[in-house]
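A short write-up of the structure that comes next.
A single protein chain has been removed from this complex, and every other one stays in its place.
For chain A:
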Amino acid sequence: MSVFEYAPAPESRSIVTLRSHYGLFVDGEFTDGGGAPLKTVNPATEEVLGEVAVGTDADVDRAVRAARKAFTRVWGPMRPADRGKYLFRIARLLQERAREFAVLETLDNGKPITESRDVDVPLAAAHFFYHAGWADKLEHAGLGPAPRPLGVAGQVIPWNFPLLMLAWKVAPALAAGNTVVLKPAETTPLTALLFAEVCQQADLPPGVVNIVTGAGDTGRAVVEHADVDKVAFTGSTEVGKQIARSVAGTRKALTLELGGKAANIVFDDAPVDQAVEGIVRGIFFNQGHVCCAGSRLLVQESVHDEVIASLQRRIGTLRVGDPLDKNTDVGAINSPEQLARIRELVGIGEAEGAHAWQPEGDLPERGYWHKPTVFTDVTPAHRIARDEVFGPVLSVLTFRTPDEAVAKANNTTYGLSAGIWSEKGSRILAVADQLRAGVVWANTFNQFDPTSPFGGYKQSGYGREGGRTGLRAYLKES
């Protein structure tokens, strides 16, 4: 019991109106789905938030036909500046309804309200603002004098950043003149359906954005539909491989943003306090449900003990609990399945001889929770140094020289992101040059911006999202 106990500071959920039943959003209208509805729950309390329709093959076909019609008749022929106006309008509506989106995201996902409020929603709006500006400037995208849209994009997104991943997918697709059929994750469909309301509010022509909820079968129907021109997927490497197989041999364009096992490299001349912050942000941000999470800490042996002591002290101040509390730092694990996966890998880590450490404190009784966990004495041969945990679990490895750091950092089947901590600029540049990762952060971590392309090497996928480079995924050269 500290002398300074922060009283509960819960964000009110009254701004959100939950419904007992949510439909699909097809051709500008909410409709029933053919499948047996799913229940979506608040992972922090196990409370059922509502029933959500499940799209069947027929529903997906309806959505793709609506998207095709909107592409050929309305959105494709529309003046690019007018498409931009719709996107600006959507961006402003996201800002106006930011608190509603933030609370709903936290309820459905389990992430702390400070993150949905300060990161997810503002960044989602920023992606629409950024791409709205591109809509009438595509001839400057470096893809020839008059690049053309691909057509109908089938998009499947994960549960870790439900609204933000929607924005990463929908904003560039629409700006480039495509229409979309989007399948949100089965455990986090609610903000996508609220976004559908925003599309109505913005008077977006029917069929430009279609949202079909459901589980894996619905996603497969979207990806495999013959009239889809472009498939974009963010999620696990395992599902990504299945999608790559099913798309192979078709005319469909494909971008995949898959798993990661990022190295966060701390050199002995690092700004230690800020590096510790970066390590914490790297692995405990969003409960570690981040594909680019800094899940492997590579720390130079000469500062290992100092950095770990500092890190443990800092983790001791993390507040784990009610995601709606404005002082919560680490929220709930999104689903019992994910929690089981994290526990399994933590068990393997202990069995393999790595040393696990967790801070003091109790977890809430209801809901799905996992304490921030740090494994020391991890070697590159350990499963917890190789497999993506996708949870608040950090594996600490050491190195002696920059060459060894680079070799260990690159010794992974993934290559999504990496971090470098050093006060020496020349070292940062030299090491960054050798890292096989799509994003390399220097003296920071998990910073996102719509102007900056994001994507992976190796089994972290292909294609880029964001920035001018990201437009390439939704345009044909003329």
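Side notes on the structure shown:
The working rule: contacts are C-beta pairs under 8 Å (C-beta built on N, C-alpha and C of every residue); 3 or more make two chains touch, one makes a residue touch a chain; residues count from 1.
Following the convention adopted for this analysis, contacts and distances are computed from a predicted model.
Missing chain, UniProt protein name, picked from "Hydrogenase-1 large chain", "Maltose ABC transporter permease", "Deoxyribose-phosphate aldolase" or "FAD-binding oxidoreductase": "Deoxyribose-phosphate aldolase". Of the options A:5, A:360 or A:433, the residue whose C-beta touches the omitted chain is A:5. The residue touching the chain not shown here, chosen from A:326, A:341, A:427 or A:468, is A:326. The residue from A:151, A:278, A:323 or A:438 that touches the chain not shown here is A:278. Shown as candidates are A:118, A:203 or A:477; the residue that touches the absent chain is A:118. Looking at chain A, the residues touching the absent chain are 2-9, 114, 118, 269-274, 277-278, 317, 326-327, 423, 443-444.
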